[in-house]
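Every protein chain except one is present and positioned as in the full complex.
Note that the chains take the letters A and B in the order they are written out, and that residue 1 is the start of every chain.
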Amino acid sequence: MNQTLEKSIFEYSQPGRGAFAQHPPVADGAAVLDTLPPALRRRTPPRLPEVSELDAVRHFTRLSQLNFSIDTNFYPLGSCTMKYNPKACNQYAMLPEFLARHPLAPDTQGQGFLSCMFELQEMLKEVTGMKAVSLNPMAGAHGEFAGVAMIRAYHRARGDLARNEIIVPEAAHGTNPATATMCGCVVKEIPVDAQGDVDLEALAKAVGPNTAGIMLTNPSTLGVFERKIEAVAKLVHGAGGLLYYDGANLNAILGKVRPGDMGFDVIHMNLHKTFSTPHGGGGPGAGAVGVSARLEPFLPVPVVGREGEGYRWLSEADRPQSIGRLSAFMGNAGVLLRAYVYMRMLGREGMSRVGEHATLNANYLMARLRTAGFDLAYPTRRASHEFIITMKRQARELNVTAMDVAKRLLDYGFHAPTTYFPLLVPECLLIEPTETESRETLDAFVESMVAILGEAQTDAARLKGAPYTMPVRRLDDVRAAKQLELTWKPVNSAA
Amino acid sequence: MPFIPHTAADVQHMLHTIGADSIDALFDEIPESLRIQGLEGIPPGLSEMEIGRLMSERASLDGRPLSFLGAGAYEHHIPSAVWAITTRGEFYSAYTPYQAEASQGTLQLIHEYQTMITSLTGMEVSNASLYDGGSAVAEAALMAVRAHRRSRSLRLLIPSTVNPSYRRVVQSTAGNQGVRFETVPYLRESGCIDPVALEGYAGEDITALVIQQPNFFGQLEDVDRLTDWAHAQGMLVIAVVNPTSLAVLKPPGEWGAKGADICVGEGQPLGVPLSSGGPYFGFMTTRMEYVRSMPGRIVGRTVDLEGRPGYTLTLQAREQHIRRGKATSNICTNQGLLMTAATIYMTLVGPTGLARVAERCTAQTAALVAALAQVKGVRVAFAGSRFHEAVVLLERPVADVLRRLESQGILGGVDLAADYPELGPALLVCATETKTTADLQRFVDSLRRVLEAA
Partner (left out) sequence: MSQVPAELKYAKSHEWARLLPDGRIEIGITDHAQQALGDLVFVEVPETGRVLEAGAACAVVESVKAASDVYAPIAGTVVEGNAELAANPELINQDCYGRGWLMRVQPASATALEALLSPEAYSAVLASAEA
């Protein structure tokens, strides 16, 4: 990793400089702008950098070198499934014909693309056990939105207008309650028991005539399989509610269990997790949704349909009860192509191995870290594809926190696990190795964790000050939030 | 098992360490009745060579027609460096920059993006991007409801000159929270918002007016007057703009006496390929006073322990992972890679290059419209100024004309029959800087032949 800070692109800028190969030829009718009313014209040019092409290429390449990434580092970020993103997926999603295709081009000019989308829908149905799929949502949270909106639409269509409560286990990802609120629902949180399973008694009390549904992740955010899932489904369905499956952790069970078979009515899948499309520094994701038969009419449009040998978009006219459109066109098409390539390369055998080896790696890492002296949050449980260690004891005895360990890991060349999530477990590190990491990598991670634990006992201050080898040391978050500097300004500027 | 590294010996060793007999034993907490034995519906796996062949065959089915389609997604030249750098693994395979020290590249890049997009739109602060233009308009509507101090009506005015797809996304996204939208009609002569119809809402409690510039028809709205009118009525103004046009058109921050309050738009024209509709990105900028009502990630500059400058996510307490049910939005991500591409694009074209692109788009569209107007059976729908799109009226059903053009390898525009039936047979055409004079001529000649043949 490059440890030298890179100056701002604006500091390279010089009036009159430019990447002139990128300027189009002057149009014959350039004077046409003079016919625009002066009141509608821009008076001063925008402050964009004026740099040569090489300046730009070097600057952004150097910026890239200030990042950890899967391609450069083990990235065991729990709940994020940071597995290898095969290069082929990118290469074949970026074929010129795919890139050039306009979203409003007729279906006849997109049979290749549409056939991939149709087959992707079919494959996602198969691996999740759902009846129908829409590829439209553009991220996990967007898929959640679609899912809860469908649940609401379903109840409304039946005239069941009172059902506006969404039940969420307290360990849930923050998007779950935020989504419920966005959909105009009221959130009811229920506890989980000491073993990490949903508290059935609390659930039984929570359900009723106002229950729209429950949002669950399984395996849960606690890194364990929800063993009472069949009882949960029975309770919620019995009360007239529907079950929503948050697919954040689908990688753990791919090829082993299907949400549809567990009784879920609607699910979203994070294609950027389970199906290895890139995280891209925070997006684009893709949050396809799957539903049981009774929710199919409500799926967001468009959906790809097959007629004879051809494929076409199904829109509002074909799906009058649809919850509508969630994007201007049809979602993150290019991401969907990457997921398609990934699934075709894995095939049925490869797909079943994903859940198995993700689980193997997590349980191996968990076993080794426990032997090395770390405390597990749920020591009596199997790990799913991830698990939690808690630094509560070290925080009390040594004044070393989960955040200190996370920051020190960066110095050892490992991206930190997820810290302080789930909120339920104090001083927690949520660790997800994924199936694409080798035993040697996992062993090296364990060795580093052992070394850090040693430092915690002998030189806690060393951890408190970490990291030391990154381009910057720990940053002043309080200053960032109080003295908002959200755009770059010249150093000598008074502003 | 194409991407799993374990040898049989590795697996045995690992199971031994765990104390399990088999991989299957690791799933013993899952009720037996739920477990499946295989995925017969998935085809067998393919090698990279095989998938490469398959995808190339599929791509070739899509063709490369000469396209005059716009309506929210625009064909522009993309410098080679943009995606060569964007797809570097360090950008492509990194996650959201929660660990700031190990993510300075992504964070600084977002900060540079925020700087460029605020300047382009003439606003004060930007987030790190949203899903796409449509969802950005929906988020802006919800943000206006939060940010407006007095309005409690949950009513917004969205003129029919706003992209119909955006209007649908706003409805399906914000409608669930009780937000209501009223459509303001346009004038048949100008294709712009009808000021008399708008005046009918004077004095009512309305949260915001949405103004798209250039509007869906490509026509330029009288943004100063509309903005001042809305502010006089106590409404916020949400500007929906095309980023390319802002190189030459007045930025929303300068509309009217006070400027627009929230500015959003589709970022695709800035270096993002058309790609059947996504991934694109939505941009959103606003005034500093509304920054805490803005959804999405925001990056701030600060200092580290040693006083060196550095970048970090800030104002996170607005977001779902902290505020949960009370968050400004459920959004977790930005469209990181697309925003990365756009930042590199804006850097490479610079202020003069972007203005050149905008000029050439305007000029090519003007030339196309002038030539089409000479074809018998074609009329230009609206008078007034426009950017890089225009509506032309035909005398026969557009769908049929488009099919005939398609058979000659031309995508002649977007049929407005479904969304604007009152116009009769109407076609929305677009010419960007990518279209040469010869391309325009080919389109005009083909259309003439199609219309004459009927």
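As a working rule, contacts are C-beta pairs under 8 Å (C-beta built on N, C-alpha and C of every residue); 3 or more make two chains touch, one makes a residue touch a chain.
Predicted, not measured: the structure shown is a model, and the values here were computed from it.
One of B:16, B:188 or B:292 touches the chain omitted from the figure, and that residue is B:292. Within the whole complex, the absent chain has one touching residue among B:58, B:287 or B:318, and that is B:318. Within the set A:293, A:372, A:461 or A:478, the residue that contacts the chain not displayed is A:478.
Considering the complete assembly, chain A touches the hidden chain via residues 477-478, 480-482.
The omitted chain makes contact with chain B at the following residues, 149, 292, 314, 316-318, 322-323, 326.
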